[in-house]
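Once you've had a glance at the structure underneath, I'll fire off some questions.
On to chain A.
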Amino acid sequence: MNTDSIFSSLDISHYIYLSSVLFCIGLFGVLTRRNAIVLLMCIELMLNAVNLLFVAFSSYMGDSAGQLFVFFIMVVAAAEAAVGLAIIVMIYRNVRSTDVGLFDKLKG
Partner candidate 1 sequence: MLSALIFGLPIGFLVFSFITILCALYVVTNDNPVFSVLALILTFFSISAHYVMLNAQFLAVVNLIVYAGAIMVLFLFVLMLLNLSKENEPKVKYGWHFAAVFAAGMLLIILAASLHKSSEQIMRNPAQDIGMVKSLGKVLFTDYLVPFELSGILFLAAMVGAVLLGKRDKNNETEAGDSSNNPS
Partner candidate 2 sequence: MELILIPILSGLIAAWAGKWSRWIALLGSIITGVLVVTLWSQFDPTKGFQFIFDKPWFSSAIHFKTGIDGIGLLLLLLINFLTPVILLSAFGKDKQSLVFALIVAMQGALNGVFLALDGLMFYIFWELALIPIYFIAGMWGEGDRFKTTIRFFIYTFIGSLGLLASLLYLYSKTPDPSSFSWEALVAVKLSVKEAIAVGAGLLLAFAVKIPILPFHGWQPKTYVEAPSFGSMLLSGIMLKMGLYGLIRWFMPLVPEALSFYNPIIVTLGIAGVIYGAYIAIRKKDLKGIVAYSSLSHVGLIAAGIATLSFTGLQGGLLQMLSHGVNAVGLFFAIDIIERRLHTRTLNQLGGIAKVAPLFSVLFIILVFGATAVPFTNGFPGELLLLKSIFSFHAWQGIIAGLTIILCAVYMLRLFQFSMFGKANNDQLTSFGALQWHEALGMMVLVLFVVFFGLFPQTLLDISGPSIQQLQQVIEQSKEVLS
């Protein structure tokens, strides 16, 4: 991989824009979808946008802290996904659906 050329010919702002776009796509998904599993996927997408941003900053600055942060985000995302899916399965058992729109029982 011709890595030098990336840093010299590509500005960091492109990565910022790319991850912003990714994050916003994820946000759009969170706002529009109602299937809990898809929502979870959209959140994963947002997390990945953040990861990309961290890696880009970290590489451009030559500082390893950002990459380590990404590592921890991945770790935590795995744990979170496990718990989240468990919750979704639990709900599916009760209501036979994963539609979060059904959950408007509690209103005030």
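Note that in this section a contact is a pair of C-beta atoms (placed from the backbone, for glycine too) under 8 Å apart; a residue touches a chain by one contact, two chains touch by 3 or more; residues count from 1.
The candidate set was assembled so that all candidates are chains of the complex that A comes from, given by their letters.
Because the structure is a prediction, the values reported are computed rather than measured.
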Of 1 or 2, the one touching chain A somewhere in this complex: 1
For the chain A and candidate 1 complex, residues of the former touching the latter: 1, 3, 5-7, 9-18, 20-29, 31-35, 37-38, 40-42, 44-45, 48, 51-52, 55-64, 67-68, 70-72, 74-83, 85-90, 92-99, 101
